[in-house]
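Removed: one protein chain of the complex. Kept in place: all other protein chains.
Let's turn to subunit A:
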């Protein structure tokens, strides 16, 4: 349940025993953490984040590996070799995944807001 806060008499600055304080309203973190909607939201978000992260890290680390193989050392367009083209693709990938994240993030914000709304509705 609500964690006991140990405010010292100087004000709200110092927290001795880790957990929260009573300034505004107590937030029952345990309750939120156990809500089904919260866990579904976190699972969805983490699947997306770590899925994409695994993808770009793999594509990225393939560059220094493939760069020393004949595949990327060949000239692809005029005198432009494969390594430059692959590297350019990683730049494009970065900007596109950045845009993807910016597009997806508001959806997760909305889900988080819904979880908190549900919590507040249930708490009253």
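Here, a residue touches a chain if its C-beta (ideal position, glycine included) is under 8 Å from a C-beta of that chain, and two chains touch if they have at least 3 such contacts; residues count from 1.
Heads up, the rule we're going with is that contacts and distances are computed from a predicted model.
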item: Listed names "4Fe-4S dicluster domain-containing protein", "Sugar ABC transporter permease", "assimilatory sulfite reductase (NADPH)" or "Cation acetate symporter", with the criterion being the UniProt name of the chain not displayed; value: "Cation acetate symporter"
item: For subunit A, residues in touch with the removed chain; value: 3, 8, 10, 12-15, 17-21, 23-24, 27, 29-30, 32-34, 38, 41-42, 45-46, 49-50, 52-53, 56-57, 60-61, 63-65, 67-68, 72-73, 75, 77-81, 83-84, 87-88, 90-91, 93-95, 97-98, 101-102, 105, 109, 112, 115-116
